[in-house]
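The complex is shown incomplete by one protein chain, all other protein chains being positioned as in the whole.
Order as written gives the chain letters A, B and C; numbering starts at 1 within each chain.
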Amino acid sequence: MSLNVFLQHCLTGISLGGAYALIAIGYTMVYGILRLINFAHGEIFMIAGYFMIFATANFGWAVGIPVTLIATVVLGVVVERLAYKPLREAPRMSIMISAIGVSYLLQNLTTYLFTALPKPYPEIPILKQIYNIGGLSASLVTFITPILTIILVFILVYIINHTKIGMAMRAVSKDFETSRLMGIKINKVISTTFVIGSALAAVGSILYFTDRMSVTPFSGTLPGLKCFVAAVIGGIGSVPGAVVGGFIIGICETMMIALGYSTFSDAFTFVLLIIMLLFRPTGIFGEKTIDKV
Amino acid sequence: MSENLLHVENVTMQFGGVVAVNNFSMDINKGEIVALIGPNGAGKTTAFNVITGVYAPTNGSVSFDGEEIICNFPKGKMKKLYAGENNGVYTRTIEKTPDKITKLGMARTFQNIRLFKNLTVFENILIAKHLREKANVFTSTFRLNLAEEKKMKDECNELLDILGLTDVKNDIASSLPYGQQRHLEIARALATRPKLLLLDEPAAGMNPQETIELTQFIRQVKDKFDLTVFVIEHHMDLVMDISDRIYVLDFGKMIATGTPDEIQNNQAVIDAYLGVQEDE
Amino acid sequence: MKKTTRIILSIAAIAVLLAVLLFLQANERDYGMVITIIEKSAIYAVVAVSMNLLNGFTGLFSLGQAGFMAIGAYTFSILAIPASSRASVYYATGINPIIEHAELPIPLAMIAGGLMAALFAAVIGFPILRLKSDYLAIATLGFSEIVRAIIASPQMNTITNGSFGLKKIPEFPNLLTVILVAAICIAIMVLLINSSYGRAFKAIREDEIAAEAMGIGLLHHKQTAFIISSFFAGIGGAMLARFMRSIDSNTFKIALTYDILLIVVIGGMGSVTGSVLAAFLVTASKEQWLRFFDEPLVIGGVSVPFFKTGLRMVVFSVLLMVVVLFFRRGIMGQNEFTWEGLFGLFKKIPNLFKGKKKKEAI
Partner (left out) sequence: MKKRILALGVSAVLAVSMLAGCGGSGGSGSSAVAGGSSAAAGGSDVIKVGVFEPQTGENGGGGLQEVDGIRYANKQKSTVKIGDKEYKIELVEVDNKSDKTEAVTAAQKLVSEKVIGVIGSYGSGVSIAAGEYFKDAKIPAIGCSCTNPQVTEGNDYYFRVCFLDPFQGTVMANYAKKVGCTKAAVLTQKGDDYSVGLGTFFKNAFKNFGEIVADEQFETGAQDFKAVLTNIKSKNPDVIFAPSSIATAPLIIKQARELGITAKIMAGDTWENGEIIKNAGEHAEGICLSTFFDEDGVDEAGKAFITGFKAYLKENGKDEVIPAVSALGYDAYNTLIAAIEKAGSTDPSKVQEALKGVSVKGVTGDISFDDNGDAKKDMAFIKTVENGKFKFLETQKVQ
């Protein structure tokens, strides 16, 4: 492998990892607070793609981006209200099944509305400008994705550590019941979590699809699963963990393909997951908890 | 001196920086009723959990009926953090899981009742018989162990009869009144045919009348099944009434041991419970 | 109700069922669709009960069923495809000499499929069963994807026929055979659930810590449940292969596990009869009853705009969400079918109407 090829692979991997990281944050935050694998998150990411297509068609991309963000956030919160909130006192398994059900519903709904044919994703001219540096060739969005990811994560970490709502979120993720007793408005915290998670998924969606250029109802499934794996590897509940996990998955996947094992790139993601769970079930940044008897 | 059944040696249990049980040692002889008391948060239940194998201790060893069932020493991250005593005395790790320990003949109840809530009273008891079953999963599935199965059920019926639970045999466990749930939990422990019965606050939440009944119940059970009993309890009446010997824990450390009379007059125990009077 | 009455009722029910099946079988040409649905339901019922054994009875949330089905289906198919037609099946890359002549009688091949799935379960169960609920779910889900990736990989071409899938798989001779195999599998699982081991599984579901304190070895029993569940998932996979007669790795996507999970949920976690009932209801409504949603609907010459391809699945998923949200216990909850329950229901129906009338009156 020549240096050039290697660098091109690195660029691809880092950029992919950046998009994964943004989606993984949504998983990790929801899991941290509700102890729920939000299986529908990948579908929300996919539908954000469709929002962008229609918003851009109607208002142009400059207005389309904020419209997409808002629409995705609304969708995320509505899903939480309708499908998860009624099950708050139910066993964990029920709410997880509800999440699978939502993901099933959203997928079928988009197939019904937009057919299974891929829809072309709107091109944002600035982002699609192709740059050649040395032998590397990539559009601007490929370079921007990881940088924007890092910036957003810093903002998010600031919110979590230095604002009142952030403190409430941390408290709820530590102890759901006690924080409720302490007068924290649980529903507000959960909604905020879904707002942030969905907004980041929308940003991730714009970056991911601008780079890959078309959307189908099944576009969200695989990235969704991989991003959950990323969240687990980073240590579920930890935002920096999700980011690191996202980059690890993105880079590993790309490297597997680079080494000629393209047929095993997805399987490898899951192998990585199982290995991680066996040797460090709490992930890289996760904290160990002891069950009380 | 009668025969030793349980021997706890220098057990320390440390969670992160918190030492919950510190260098705790004790002995229980066959046929005794021994109580472990102490103020809230003294580490009584933690000690229980170490003995029954739920937690692996950070340091120390436990032997049951002449066999060492638990042994551990600080390692890994704990090596640096360890704040207890006797570091370096133990060098082996033996970690029997709770089910193995139960098989050896030690059965317990829980502070906050842990019945199989959605199953019937009879099933609750029958499940506890599973560990003595000789059939494997195939013979059991294809009912090649009819005789054994019948024997198990007969024993359960007998046990229910003795403990006065026959009337509620087919009720769902969680539908029983509180007091009966406590009895059921003890019955379930007895069904495993233990030598040593560990009771974690059996009288918690009971009124005086129920407590008296429970006291009689424990005595009766002990005699009938030829048991040794180890009990954690807050109700001093009960403890003083039934115990042969008492151990007192405070802040993880054992501060006294002796007969009920000795303990009642022990200054350290009184201080622990009432708080030390400031100099005036 | 007397025990004899119950037995008589049960025998009568079985006789009626048998008669219906024989009738359908005799008129195969006229009732092809019904037969297909019943066959598919029966196969799904086996897998659903096997999943229920884990999720509903042992309290282990596993999402690996599709993976074990894939192992069972491929093992069965490789051993059961007639040696004479193997050359044409492996037309692209040729067949590995080791399996070229390895042909087993069909029943043995099915059991081999189950055993292979069980073997894999034993190997992966040991490490992953230590994981707690959601982690276990995601790990088993990952396992099932790994299995699929390996089956489809070009490196396995001469064994699994990689991307080309397997075909010419011997079919079921008739409807009754499917029902019989399914009934045997489910009966064995019911026996297990009612045995001492089954009670131990339930104890683990109810309270792991208490179960362990009662001398039930957690890992050992979880492992046992996992292996047995996988065995029957493998058999279910083999049955599916026989039903479909041609399989490829895409047959065993995560969506298959989800389909099975939905059946278990709708039927009720921890109810065998619930799973069986739900398998038939779900399959029939998906394949037949809801199909009209996919067709253009014309009422009085005006075509209703919403009815087009894909609506069926939307309606189906909405129904599913309704069950998950409002009938969380599913059809049967943790209960099993009893004649008393059925008659109790019949007695209740008039009351229900009475109640309604009263309300209306007010």
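We take it that a residue touches a chain if its C-beta (ideal position, glycine included) is under 8 Å from a C-beta of that chain, and two chains touch if they have at least 3 such contacts.
Note that the coordinates shown come from a computational prediction; the quantities given were computed from them, not determined experimentally.
Check C:Ile7, C:Val20 or C:Ala92 against the missing chain and you find that the one touching it is C:Ala92. Screening A:Leu16, A:Leu87 or A:Val243 for touch with the missing chain picks out A:Leu16.
One chain is missing from the display, and on chain C it is touched by residues 29-37, 40, 85, 88, 91-93, 148-149, 152-154, 162-165, 167-168, 171, 240, 243-251, 256, 268, 274, 277, 281, 284-285, 287-298, 309-310, 313, 327, 329-333, 335, 337-338, 340-342, 344-345, 348-349, 352. Take chain A: the residues that touch the chain left off the picture are 1-2, 4-5, 8-9, 12-13, 16, 111, 115-120, 123, 130, 132, 137-139, 212-214, 216, 218-219, 221-223, 253-254, 257-258, 260, 262-263, 265-266.
The definition used in the following text is that only the chains that are shown with their structure count from here on.
Minimum number of contact steps separating chain B from chain C: 1. Think of the whole protein's Cα atoms as having one middle point; the chain whose own Cα middle lies nearest to it is C.
Centres computed as Cα averages put chain A at a distance of 32 Å from chain C.
Here the CA centre of chain A is 47 Å from the CA centre of chain B.
Multi-chain contact residues, meaning those touching two or more other chains, occur in chain C at positions 209. Multi-chain contact residues, meaning those touching two or more other chains, occur in chain B at positions 54, 110.
Listed in rising order, the residues of chain B touching chain C in the complex are 52, 54, 97-100, 102-103, 107-108, 110, 114-119, 123, 126-133, 135, 137, 140-143, 149, 152, 188-189, 192. By the touch criterion stated above, chain C contacts chain A in their complex at residues 55, 61, 124, 127-128, 131-135, 137-139, 141-143, 145-146, 149-150, 152-155, 209, 254, 258, 261-262, 265, 269, 308-311, 313-314, 316-318, 320-321, 324-325, 328. Across the interface of their complex, chain B is touched by residues 188, 191-192, 195-197, 199-200, 202-203, 206-207, 209-218, 224, 228, 334 of chain C.
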